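Left out: one protein chain. Kept in place: all the others.
We call the chains A, B and C, going by the order they appear; numbering starts again at 1 in every chain.
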Amino acid sequence: MTEGPMLELRGITKRFPGVLANDDVSFDLKAGEVHALLGENGAGKSTLMKILYGLYEPDAGEVLVNGSVTSISDPADAIAQGIGMVHQHFMLVPSLTVAENVALGLDSSRRPFTDLDKVAARIRELGETYGLSIDSDAAVWQLSVGERQRIEILKALYRDAHILVLDEPTAVLTPQEVDDLFVTFGRMTDEGKGLIFISHKLHEVLEVSGRITVMRLGKVVGSVQTAEATRQILAELMVGRDVSFVPDKAPREPAEVLLAIRNLTVAGDRGLNAVNGLNLEVRAGEIVGIAGVSGNGQREFAEAVAGMRDIESGTIELSGVDIAGAGPSIARANGLGYVPEERMHEGMIGAFTVAENLILVHHDEDEFSNRGMLRFPAIRRHAERLVEEYAIKTPSIDTHGSSLSGGNIQKMIMARELDAEPAVLLAAQPTRGVDIGAAEYIHSRLIAQRDAGVAVLMISEDLDEVLAVADRIAVMYEGEITGIVDAGEAKREDIGLLMAGG
Amino acid sequence: DSGDDGGGDGGGDADGIRIAIVGPSASNDLAFTQSIVEGVNRLDGVSEAAITDGTFVVEDAATAIRNYADEGYDLVLAHGSQYGGSLQEIAPDFPDTQFAWGTAADTFGLANVSAYEAASDQGGYVMGVMAAGLTESGTIGVVGPIEVGDAKLYVDGFVNGAKATDPGVTVTVNYIDSFSDVALASEAAESLLSVGADVLTGTAQMTVGAIGVANENGVAWFGTQSNQSSVAPDIVVANQVYKWEVVLQDLVDAVAAGDLTSEVYEINFENGGLVIEYNDGYDLADDLVDAANAAIDGLKDGSITTGA
Amino acid sequence: MLAKTAIPIAAVIGALVVGLLAIAALGADPVRALEALVQGSLGSRDALIETVLKATPLLLVGAGITVAFRTSVINIGGEGQMVAGGLLSTSTALVVPDLPAWILLPLVLAMGLVGGAVWGGLAGYLKAFWGVNEILSTIMLNIVAVQLMNYLLRGPLIDPGEIERGTRIPQTKRLPEAADLPLLFGDDRLHSGPLIAVAAAIFAYILLWRTTFGLRLRAVGLSQESAKYAGVNVRWSITSALAISGALAGLAGAVLVFGAESHRMVTDGSTAGFTGNAGFNGIVAALFGGLHPLWTIPASFLFGALLVGGNSLQRAVQVPSALILALNGLVVLTVVSTDLVRRRLAAGTDDAHEAAELVSAQAEDTS
Partner (left out) sequence: MSDLLTTASLVAIVASGIRLSVPLLLAGLGETFGQRSGVLNLGVDGVMLLGAFGGYYTTLKTQNVWLGLLVGLGIGLVFGLLYGFISVTLRAEQGISGIGVYLFGLGVSDLLFQKLVGTPLPIPSFPELAIPGVSSLPVLGPMLFEHSIVVYVAFALVPVAVIVLNKTTFGLNIRAVGETPEAADSLGVSVGRVRYATTIIGGAMAGAAGAVLTIELSIFQQNLTNAQGFIAIALVYFGAWRPIGVMLGALLFGLLNALVLQMKTLGIIPPDASNLAAMAPAIITILALVIVANRFRAPTALTKPFVRGT
C-alpha cells in the first residue's frame, strides 16, 4: 500500500509583500512514512503547509491527493481530503473545553445540540489507541503546552486525517514527551497514515523520519533518505555553508555579583506558582544560561526580573537594590537591560517606526525628550547610529517595525537595550525564530557584553545554544533551579536529565 | 434679497404674506408644534407657510429663524420658549421683518418682536373642575414632562381647578423628567392608577404613552394643546385646544398693512383662543358640562382666577 | 493622501445621490434641493460662517476622539461630556460674573475643559481601575448628565426673571458679556470658537506625535504589553486618554454656550437639544479624518457643511427634517463602509497603517 505518493505538491510558489516565501517548491508524501521538512526560520516551511491546508492561496502550483489534482481553497476542503494539521502556533480556543475544541466544526449526532459526551468517549478511545491521554472536560487554558499539543493531534485524528502535518510539534515538549510523541508517530504510520514532520532539531529528524527535504529561502535545496543523512550534511544544506556550532570566546574571570535573586516565588497566569523559591546569582563578566523545557517557569521568571509581573515573595537585587514588583521603569532605572521572549508583542510595536522603537523604553530620557516634547533630531541621529552599528537591515529608520524580518527585529531590540549600557542584561530566547546568521551575530554581541563586564542572564530552550554561549548553565525545572554546572564540564546528557526533572 | 428663493410652494407673489414656523417637535406631535401648524393653516391672508419642525437643537433653530428672515419671509414664528434668547439677538438684524415668539410673554422691547402665549392654566383649571366631578375614587393623576413653562402652567391650573371644585380630591402629579420618553410616561400612568387614580391628564408630546394606558384601563383622559380624541376615542373626555389663529390673525393683518407690532398676545377663553373641544365619543354628564361652562365664564369675567 | 480624501468624498457623494432620489420620491425638486444644499452651506459668506460654526464642536469632539481612539478606547460619551463642560463653565460665569474679560473668558473655557475631563476621566478611571467597559459607563453617564442639566437649569441656575414672570423656561439669564467669545469681524456672528477648535486639533496632533506622553498613549493603544514593557503606566494612560477626549468635548460645550447667539444655557430636556448631536457626529468627523487630528479639520468642515446644507435644503424644498437625519446616517454608513478601501489605498503611509493596526488592537482591552 506504499506505492504511489498519497500527496504531491507541484511547483508551489507563494509571494508575500517583499518575500518569495515559496519558490517553485515540489514535495511528496507516501503512505506510512514520516517525511521531515527541514529549514531555517523563514525558509518557507509553514507557508508551504498552510497552502496545503488551504490557509493561503498559492500564486502557482498544484496539489495532488492520491494522484488526482485537487483544489484546496480553505481548511474545510483540506479536512475533507483527509488532511490534518498541527499548527506551529496552537489553534485552540482557550476558554473552551478539550471536547469542545475537538468537536468544533464537526456535525453532531444530536443536531442542533452538541454531543460532547460522545466526543469525549471517542477522544478517550483515540487517546488509548495512540497514547494521547487527556481530560476532555478541562478548559484548554488550564492545560500545559504538552497537553495542548495532544489536543491538536487529537483534533486531526478525530477527523480521521490520513495525511498529518506537524509544524514544529516538539519545540515545546520535554524529552520524555518527545519520545511519547514519536511512539504515537509509529502507531499512526503503522496504520498507513503519512506524516509531514517539521523541526529544527536535527537529531529528532534523524531519529524519526524516513525521508528529509531541506528548504532554504523558499526553495527546496535537497531531499535525502534519512539513512544517508548526517547532522553536518543537513546543517550545511540548511544554511548553505558550514556552520560553526560553537562561537569562539575567551575565558574570563567573573567579578562582583550584580544580580541576586533570593527565594523568588512568582504566580503564573493560572494562579499556581510558576516560580518556587528560586535562588540565583549572576556576576559581572559572566553569562549564566538558563536551560529548560518551555513551560517550566522561565517566562514568569523573566517577566518578574524585568518588573513586568508582580511577585509573591522573595527579592530581586540589581546591584544591591531590590526592585521586585516595582515595575519595569524602576528595574530599568537600576541598570537592567531586557530582551523579552515575546519579541513581537512586548519588545516592539509593529506600527511604530524603527526610530520610535529604538527609543521606546528611553523616550523619557533628556537625550530624547525635553520637558515632555520629543527631540526628533536626536531621536533620528540615535536611530541612524544604531541601525549602522548593529547592522539592522531596514529600508529606512521610518519603516514600520513590523515590516522587518524576525532577525532584524531582534537586532533592533538588542541595539536598543545594549546601547543603554545596562549593568545586567536579561535575554529571553534571544535567537528563537531568527536565522543562523543573525543568531551567530547575536551570540557574539552577548559575549561582547560579558567581556565588557556586564552580567548576562540568558534564557533559552535550545540546549545547544546554552552550551555554546553560557559560562555557567542553570537548569530550570518546575519553577526551580535543579542544578548549576560550568559550561566547561557540562555534559549534554546530564543536562537533558536535569531538564526532565531527573 | 428677493423672497423668491424661499418656501416650497411657489414663491410669495400670490396675494398674502409668507409665514415661516420654526418648531421644536414634530408637526404631528399631537401637542405643542402641531397646535401652531394647525393654527397657521387656519389663518387668512397667508400665501405660503414654510415649516421647519423637529428643531430641538436651539442653535439650528436660530439658524432657521435667521435664514427665513433673510429669505424674505414676512412673519417668522419662533415657536419654542427655548428660542427666545436667540431671537433677541436675531430680530434686531432684520428690522423690517416681523417676528413672534411663543410661548412667551416677553418682547425684549423690540419693535419687530411680538410674543404669544396660551393661558393653558385656564384650560387646565376647567379640566380640573370636570375631573374633580368625574372621579369616584377621589384620586386624579397627572403625567407631566419636566416641571417647566407651558406644561407647569397647565398642570398647576388643573390642580387648582380640581381642588377648588372638591377640596377632598387628591391630585397626584408625576413629572417624568422627559419630553420624549413615551414608555416612561405610560408607566407613570400605570403608577398613578396603582394609587387609585380613575381620571388622568397630561401634557407634552410623550403623554401619548399615558393616553394608551388610560385607554386600556377605561380611565377618563383630559387632553391639552391639541385634540387628542383620535388617539383614544372612548376615554378622551375633552381637550383644551389652542386656536393660535385668533391672536396671530391680528399680527398677519398688521404685517399685510406693512406695520410692525410689538405686542404680547395671550390666547384665553375670553378671546376664544382657548376652546374646550369635547369628544362626542364620550358621553359626559350634563352637570359637568355646566360646571365647566360656569368655570369658563368665571375665568372670562375674572370672578375666577386659576391661581397658577 | 489622495485616497484619504478622495474615497470619503466619493462616499459622501454617493449618499447624497440616494438622498436626492428620496427627495424626488417625496415630490420635491431635487435640483433645487441640491442647489440649496450647496448654496446654504458654502454659497455665501453667511453660509460659510454657518458651516464653520457648525463644524466647531465637531472638530473639538473629533480631535478628542482621535486621542481616545489612538489609545484604543471608544468614547461615545461626548454628549454627556459636552453637557458637563457647558454646565461647569456656565455655573462659573454665574458665580463670578464681575471678573474682567481677560480673566473670565479663559476661566470659563478652562472650566469647560475641566467639566468634560471629569466626565470623561470618570469613565476612563472606571475602565482602567474597575474594568467597567467605557461603552457602558459613557452611555450611563450621558443619562446622568442630561438629568443634571435639567436639574440645574430648572433650579439653581435658572434665570430669576423666569421665576418672577412665572414662565419658568429652564434657562440661565444672559451670561456676562465679559465671557462672550469675541467676534472676529465685529458685525457678523463668526466668533473665535473655530480658532479654538483648530488650535485644539493642532494640540491633539502635537500631543499624540510630538510628546512623550502621546508616544505612551499610542503605545498603549497599539499594544498594552509593549507599553507596560516601556514603563508606561497603562491604567494611567487609559484614564488620561478618556479625560483628554472628554476635556475637548467639554470645551466644545463651553464654546456652544459662550458662542451661542443667546449667550445663555438652555435645555429642551435632552442632551441633543444642547449638543446638536455633536458628541456623536464628532466621532464621525474623526473617522472622516482617518482618526488623525489635522485631517479632522477639513473633515469636520465637510461634515459641518453637510449638516448646515441639509437644514437649508429642508427649508428650501420643505421636506421633513427627518430626511436630513436619515441622510446623515447614510453618509456615515457609506464613509465607514468604504474605509477598508481607503486604508488599502493609503496603506504604507504611517498612520493609515497605525489606524489599521488599531482596529485589531481594540480587542485586547475591550473588557
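The criterion applied here is as follows: a residue touches a chain if its C-beta (ideal position, glycine included) is under 8 Å from a C-beta of that chain, and two chains touch if they have at least 3 such contacts.
Keep in mind that this is a model prediction, so the values were computed, not measured.
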Determine which of the presented chains are touched by the chain that is not presented, and list them.
A, B, C
Contacting the left-out chain in the complete assembly, out of A:Phe27, A:Tyr56, A:Phe368 or A:Tyr390:
A:Tyr56
Touch assignment to the omitted chain, from A:Gly67, A:Gly105 or A:Pro395, lands on A:Gly105
Of C:Thr51, C:Ser137 or C:Thr172, the one touching the omitted chain in the full complex:
C:Ser137
Filtering B:Leu192, B:Val219, B:Val247 or B:Ile276 for touch with the omitted chain leaves B:Leu192
Need a quick check: the contact residues on chain C for the chain that isn't drawn.
26, 69, 74, 76, 126, 130-133, 135-137, 139-141, 143-144, 147-148, 150-151, 154-155, 280, 283-284, 287, 320, 322-333, 335-340, 359-360, 362-364, 366-367
Contacts of chain A with the missing chain: which residues?
50, 53, 55-56, 74-76, 79, 85, 87, 91-96, 100-101, 103-108, 111-114, 155
Spell out the interface residues on chain B facing the chain that's missing from view.
25-30, 34, 54, 141, 146-147, 172-178, 180-184, 186-188, 190-192, 194-195, 205-206, 208-209, 211-212, 215-216, 230-232
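Following the convention adopted for this analysis, only the chains that are shown with their structure count from here on.
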Farthest from chain B by Cα centre, which chain is it? Let me know.
A
Taking each chain's centre as the mean of its C-alpha atoms, which one lies nearest the mean of all protein C-alpha atoms here?
C
Could you grab the centroid distance between chain A and chain C? Build each centroid from C-alpha atoms only and quote it in angstrom.
47
Expressed in whole Å, how far the mean CA point of chain A lies from that of chain B is 75
What part of chain A is in contact with chain C in the complex they form?
306, 308, 327-329, 332, 338, 340, 342, 345-353, 356, 360-361, 363-364, 368-369, 372-374, 398, 400
Chain A touches which residues of chain C in the complex?
210-213, 215-216, 218-219, 222-223, 225-226, 228-231, 350, 353-354, 356-358
Going by the contact rule set out above, which residues of chain C touch chain B in the complex?
28, 40, 46, 50, 53, 147, 150, 154, 165-171, 174, 256, 260-264, 266-270, 272-274, 276-277, 308, 311-312, 314-318, 320-322
